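A single protein chain has been omitted; all remaining protein chains appear in their positions.
Our next item is chain A:
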Amino acid sequence: MACRWSVRRRSLLEEEQPEKPPAAAGQQDASAGALGSLRRQFQRRLPLRAVSLNLGAGPSWKRLGTPEPEQQGLQAAARSAKSALGAMSQRIQESCQSGTKWLVETQVKARRRRRGAQTGDGSPPHTLSQKSTRLSSTTHPALGSRERGYRRLSAQTGPRAHLLRRPRRDAAFQRSPYSSTEPLCSPSESDSDLEPAGAGIQLLQKLSQKLDKAIVAEDSALRGSTPCLSAVLGRGPW
C-alpha cells in the first residue's frame, strides 16, 4: 500500500509541473488550458501540505516540538480534558450519589495501585501522551506522519471504510479519559485535593483533644475549692 501511494504521489507531482503559472502572452487557449488543469487538479485528491497556523504566540500556546517533561504534558492534558467534560461529570455526579463514592474509591484504588507499583518495579504510570504514541507506533510502525495522513484519507472514503471505522473508534475511546479506570484528574492532583482535607480533619480532632485537656485542667483546679460568688462579686447595693 505504501508503494502505491508513493507512486501516485510522484505522478501527481509530475502532472503539476506543466501547470505552473502561464506566460505573460496568455491567450484564450492558454487560459482555457490553465482552467482545465486547475479543474483536473481539484478533481484529484491533492496531497496534504503543512498548514501554517496564523496564531499569535501566547502564554497558553506551546510548540509541539519543544521537549517538555512528561509529567507537565500529562497534567495539561488532564486539565484540558477535565475542563471540557466538567459539566457532564458534574451532572453525572449529581444524579448518582454513588458516582461520588466511586470517584473517591477510584482515587483510593489508584493511590494503592501506584504505591504497589512503586514498591514493585518503580515504573512511572502510563501517561496519555505515552499511550497515544504507543498506539500509533504499533498500528503504523513503518509510516511517517504524511503517509499516515494519506492512509487516513483513503480509509475514510474507500470501500473498506466501515471495517476500519470500528478499530479507529476503539482507538479513540482508548485515548479518551473516560475509558481509563484512572481518575479524571491526575494522581498528583487528586492527592493534592485529599491530603489537605485529611489534614484538616486531623486538625479538628487534635483541637478536640486540646479542648478536653483544657476543660479537665480547669475542672481539677476548681475541684479543690468551691467557687465563691460572694467573694468575687463583693458586697454591693443588694
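What we mean here is this: a contact is a pair of C-beta atoms (placed from the backbone, for glycine too) under 8 Å apart; a residue touches a chain by one contact, two chains touch by 3 or more; residues count from 1.
Note that contacts and distances are computed from a predicted model.
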Hidden chain of the complex, named as in its UniProt record, picked from "ENTH domain-containing protein", "Barrier-to-autointegration factor", "Protein yippee-like" or "Vacuolar protein sorting-associated protein 35": "ENTH domain-containing protein"
Residues from chain A at the interface with the omitted partner, ascending: 94, 97, 100-101, 104, 193, 196-197, 199-201, 203-208, 210-215, 217-218, 221, 227, 229, 232-234, 236-238
